[in-house]
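Omission of a single protein chain aside, the complex is shown with its protein chains in their original locations.
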């Protein structure tokens, strides 16, 4: 026997939660530069560069608003700008984050219709379409969907939902959370007719947490101008106006913006199409491993597999958090916990952001060795299946 | 003649705006470390450390809430937690930032009584006391004051205002903005009976911008619990509850928190009393220079001189922003602009944060040489006066 | 099929050559601090700290001299201080680096007896002992051995060689190169009676290259004092004298010394015994993988397996460097080349320094997937065998 003493960590930590993700050295080093005057000419160049670069990543020609905030702040911004207390909105229960966004909407006094879900499927375009078709009086002011549900590894089909809204000929705004998909999974703000896209810095954008984003359509901007309900910090108008010359109405998070400039450059060097293909490959390899282990993927519909993370269902009777604790202790790897009703029954493997084949293989080896270390029953071979998937060495799934 | 070619910059930029301030290398390097799992045990140690350290800097035993936000976000948090649309508040027009806070309060539908000011004095305790004494029905729900008005270099006398409130026997909450004073000018949340203290990361705390703070009294907490108006991101309750174990309800700005831990350590190594004395010394030396140049300090009352910055009135007929542009171009130093109604007539020298005698002297030499370069009339000798002040070489002011 | 486009690299590079090794973030960030006055009091504290810490890592109470140099510089220092042109020395041909050290000795005009070797074994204690026993006139002034031959992954048995010298009752100095063993493989300068230990910064010490080391016995110091041959830069005397107060006679490599201080702290936090056990585990797992692939380990004697690297013999007819090129291109991993006569027939896996189980598994997965990508025949299963070895899941070797 040849085991490492527990809790003795050396080498690089494996941060394989579905975000925050591993921040590239180039990005960290960019952040590690002296703060500058946020009203000076050098800042304006920075501001214009990041706003412009963001548009390319959101695939939009419309404004992208960047907040010093968490992703939840960007949720709030999307709501406060476009909706008012009492407004009715249609949301879909895709998992924990959809539920949290709903809670926020309710705290902000919206009337939420929450289409129930089993946390194994994405938002259903047909059900949404049907509900909107029913809503002849257009009481529903917005449809709010989480693109990639970080708690479940299920990616809702945004273009189909858009089509459903259109087919219902319904004027509702379309608000989409891409916090864990932007920069990892193909997403097209303009082409898909989204009105507000919500994002955060700490996932596919490869930054530390601390920035929130709203990409905003003309229709959303018009709604915001018409919206008299109280707001200040999140209000788009002043920010968009100041952004025109590269500034903000308050002191923005300068150093994180340095990092954003560098991260955007990295995404462009790789090319968005390549970034998405890379995430697809790693997700496929991860699922191959999970299947080989004889475990179930939480996501029930292959059309909705997430390329950013995979949620794995624990064998019955085994606690996912105990398992995660063993993996952290023994192999210095952080895996994502099962959230809310998935607590203890699911763990999540993040395979997004600044990532590559060998880091994935280290990750999956850690998952597999963790089963042994925690006494979780499984069929060996997941790591082999993943290698097969990556190399095309054998049929993959 | 021996002039440098314009716009050729080498060496270290002098960032002498009154914030963001110069971030210490130790702090930048702390920020430049890999992001960790915000739900793991290592994060909890970080969370508890920064919350605890903040209390010592705010001089409070009560909760300090840390937001991923700008300082304006912390303004909004203070309002949304304790007040509701329609509530009446008393504010004092000390300058541009007091005016901005007022604007925010109005956007958030408060009824603001704005005691007029000349932007050369702090909030007047007597006037506030008189207004509160008049307010028999206790319509006024809060008194909101900017401790150190960053646009003018005037520091309001918070303990005297507290006394005025007490003498009026008025139950109004007391909300104080310390964005440009915390960590630079003595400030005592508990002893001075403040209910909500608002702060930001990028001034005396020596961090990049991106964190906002609320220190919160029991009375403020009670008000917040009783307050039914809509809010989510800024809501204290969930954050304070999660903070008990060192966590946040959402993904906090992990890397800025690394920096905060380091900055708090630096403040404690120096000792808060020494930190404040250092700022006092530098402010006195700066004023000595301004007087020697034959210029006027915007702050009209010596009891209210700011130890964080000094606003200088330009000789009539000379544009402060043209002058600032020359200084930036020629000497690679950023000075603070005159804001709003002070535009063009005032410039501001920041002497706060991670700072020392020689950096101050470089700064003041740049100001003085800038007068020549920009053709601004002045009496030579400010630099000498400042050295005299620092060394006690001659009588100082 | 599911392949990544060639030469598209994202995520963290796998630097799995046997040095330079992966430098920990803590160490890089320590290096990334302002340079200080090398004659000031703060420097003295740094100097004393690193000299003292080095002693613990070399397991010596005698002086350790630190040079701004490569490891080859430390080789030269060991020779120039203790030996003179014309001196006869006994060396053992353990591989490429022993051969390079021999070449250097010859350039420096020593008379080298080079005991031939097959590059698959370490220096043979018996042969050395026999030669010394024959040398009745004590013509041989020094025995020079490479502890861990970086080109072959063979670790010579230093204590046995020491015993052989003692049994021959021979006064020769004992010079040992630990460039790729120090901080990775147990090594005891004092206990093993070594006179000069040569080391470098970029392997087990987890630093960038740029520092060379000599640990020096009393006997070596005496030899150096008696040695009249010309030398200056490498001369121990002045350095050891200046080191007493924490200084150097010239400007030392200050920032690398910052890194050294941090790296020494990390080694002590982990504990040297744990550091060595960790390297042993990883080496055992790597060998398990190599055997499972059906390939040969270059090191022929299990007593001499290196815990720092494993050299793997390519199947006949397959070029190791072509294979390495494919691995670099496809998987962004650097493996060690076969040096000199091993060129094309051997590749080397570094598993030393700042390293852990999951990085090892990523490494071995990359080696295995590289076989496929380069069309190298192998038996699948190495990765599984390594996991078994690490977890004790099945019998390991």
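Residue numbering begins at 1 within each chain, and the chains themselves are lettered A, B and C in the order written.
We take it that contacts are C-beta pairs under 8 Å (C-beta built on N, C-alpha and C of every residue); 3 or more make two chains touch, one makes a residue touch a chain.
None of these values were measured; they are calculated from a predicted model.
Student: Just one of C:59, C:81 or C:202 touches the chain that is missing; which is it?
Tutor: C:202
Student: So one chain is hidden, and I want to know which residue out of B:133, B:242, B:272 or B:384 touches that hidden chain in the complete assembly.
Tutor: Of the listed residues, the one touching the omitted chain is B:384.
Student: Taking the entire complex into account, which one of C:137, C:230 or C:317 touches the absent chain?
Tutor: Once the missing chain is taken into account, the touching residue is C:230.
Student: Just the residue numbers, please: which parts of chain C touch the chain that's not shown?
Tutor: These residues of chain C touch the chain that is not shown: 12-13, 15, 17, 19-23, 28-29, 31-41, 67-73, 76, 85, 103-104, 107-109, 200, 202, 208-210, 230-233, 235, 250-256, 328, 334, 337.
Student: Could you please point out the chain A residues that touch the chain left off the display?
Tutor: Residue positions of chain A that touch the missing chain: 25-26, 29, 32-34.
Student: Determine and list the chain B residues touching the chain excluded from the picture.
Tutor: Here the touching residues of chain B are 1-5, 8-12, 14, 22, 32, 266, 270, 274-275, 277-278, 281, 284-285, 330-333, 354-363, 365-366, 368-369, 372-373, 380-381, 383-384, 387, 389-393, 396.
Please note the rule applied: only the chains that are shown with their structure count from here on.
Student: Report, in degrees rounded to the nearest 5, the angle of the rotation taking chain A onto chain C when the C-alpha atoms are fitted.
Tutor: Between chain A and chain C, the superposition angle is 180 degrees.
Student: Taking each chain's centre as the mean of its CA atoms, which one is farthest from the centre of chain B?
Tutor: C
Student: Taking the mean of each chain's Cα atoms, which chain ends up nearest the overall Cα mean?
Tutor: A
Student: Counting in whole Å, what is the centre-to-centre distance of chain A and chain B, each centre being its mean C-alpha position?
Tutor: 35
Student: Between chain A and chain C, tell me the centre distance in angstrom, where each centre is the average of that chain's C-alpha atoms.
Tutor: Spacing between the chain centres: roughly 44 Å.
Student: Measuring centre to centre with CA averages, how many angstrom lie between chain B and chain C?
Tutor: Averaging C-alpha atoms per chain gives centres 54 Å apart.
Student: By residue number and range, which residues of chain A touch two or more other chains?
Tutor: Residues 12, 22, 32 of chain A each touch two or more of the other chains.
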